[in-house]
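Complex shown without one protein chain; remaining protein chains in place.
Our next item is chain A:
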Amino acid sequence: MQMKEIMLGNEAIARGAYEAGVKVSAAYPGTPSTEISENIVKYKEIYSEWSPNEKVAMEVAIGASISGVRALASMKHVGVNVAADPLFTISYAGVNGGLVLVAADDPGLYSSQNEQDTRMVARAAQVPVLEPSDSEEAKEFVKFAFDMSEKYDTPVIVRTTTRLSHSQGMVNLCNRIEVEDKAYIGNPAKNVMMPGNAKVRHLVVEARTKQMIEEGCDFPINQMEYKDKSIGVITSGIPYQYVKEALPEASVLKLGMVNPLPRKLIEEFAASVENLYIVEELDPVIEEQVKSWGIKAIGKEILTVQGEYSANLLRKAIKKEEIEIKPVAQVPNRPPVLCPGCPHRSVFSVLKKLGIHAAGDIGCYTLGAVAPLNVVDTTVCMGASISTLHGMEKAKGKEYIKNWVAVIGDSTFMHTGINSLINMVYNKGTGTVMILDNSTTGMTGHQDHAATGKTLMGEETIAISIPDLCRSLGIHNVIEVNAFDTKALEKIVKEELRKDEISVIITKAPCVLLSKKLSDTQCNVVSIKCKKCGMCLKPGCPAITKKEDGITVINETMCNGCNLCFEQCKFGAIEKMGR
């Protein structure tokens, strides 16, 4: 009997990898892709790892593929940029065992620094892209991608978006196909991409793309659904669901392969409908190509390149239907904040007190940019904090950065921060780098990394010592301090900023969510002693707020007993107590 289960899109991708006979999986956590690896690790048939960054993950999967097994790499869209270097070249070399990259885009920017469209990268790299539109398809398309990868000798990208990655739907479970390992046969002309060989491979890639453009017309993952031919829609992925909801009467060409485009199929569909619309989130990737073939179609003239679509958006744009919707209530925002008891809040409150600016990075500590902390001034990408600070120093001189630090997390430091620190050492920087070590990858939900002493598969391993690593680069000032010891931290930051050489300050305290339970103590307000000065509110702890009479109150179910507010209060109005 076939089993049915409700699965998250990412869970279904993991299942697809399992069913396809994948043997190796590598990734770096990043919303919305993280749960792929967290579910793959449940299948003991697959070796799976967190790599320090996406480039490394891609290269690990490439190595596995060259050796002859099916391999998967997964990452978020901005991770594809990090992995772009090996991706562009493996497109030339092709595969031995099937090689699939799952790239998760984030239209609507739920938790990313930009809204880029992976299809653009894939076009540049000449790598085919499949785009599923629900959990069941996510699983099946991964399997199809592996078959395609081996048939056409190419890496294949399966592109998802947040709405697919984080939606759950019904999935039919199938058995795993045990794919026999392919023999490794040395073939430098195919696997060593020096100019002479690569020149030849470029021709192979062009021929392959042409072949897929033709044969893709017969792929079962591309579907024509003819109904009323006065409206025809070309779409793919999650937007397909919005089309079916908003335009149930329309004819639809649902593309499973969105790069390269199956041209004849599209021409046939376009010729058979009166008004052609192209519905795709983010960039007009399909639209611009279809229009370049002389086909008349409507797309971004009436649809946005920003954010997620919805059925309502299509009803409005295509059917010109104005639906009566109650106006949105004007209410205060509820932005994400550092958790109660978070060690980053302690570090930032010290920096704020000292009036120091921070060149920031990607992680929970990015929240140090928002009120009331307002300490982080820049956030570009993973690992950029240290290099941007270095750039500031080279531009304005070492005195200029005496009230600046770089802040980076432990996982991000292992990702690409280490490269930047090497650069700072080599190019005679003098900046102060703060590594906010909370012993995990916090923002994405507590994944291990090279400095935690544990692998994705739960095995003990060498925990790389961040202080020793920094010292090994030749840095003399490497200081470790408890993140909650604000007095010591204040003193250290002042001292290190005065020095005319690189300092690395490692603030240590585990992420408060790691232990999954509240601490034994908590803080409480003694109402009669409270002077309503608001000092305790300054660090921005969500467990503390004011009552209507202005007196502070602490939410007992949220307080984690970090004592930061206790230290802020000059009047002894906050007391520590047992829970």
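Some notes on this structure:
We adopt the following convention: contacts are C-beta pairs under 8 Å (C-beta built on N, C-alpha and C of every residue); 3 or more make two chains touch, one makes a residue touch a chain; residues count from 1.
As a working rule, contacts and distances are computed from a predicted model.
As stated in its UniProt record, the chain not included in the shown complex is "Indolepyruvate ferredoxin oxidoreductase", which appears among "Sugar ABC transporter substrate-binding protein", "FtsW/RodA/SpoVE family cell cycle protein", "Indolepyruvate ferredoxin oxidoreductase" or "Sulfhydrogenase subunit delta". Across A:307, A:445 or A:474, the residue that sits in touch with the chain not pictured is A:445.
If you put the hidden chain back, the residue from A:170, A:200 or A:302 that touches it is A:170. If you put the hidden chain back, the residue from A:78, A:279 or A:364 that touches it is A:364. Note that of A:204, A:217 or A:311, the residue touching the chain absent from this view is A:311.
Residues of chain A that touch the chain left out of the display are 4-6, 31-32, 110-111, 134, 163, 166-170, 238, 241-242, 244-245, 310-312, 323-329, 331-339, 364, 367, 370-372, 443-445, 513, 537, 540, 542, 544-546, 555, 557-558.
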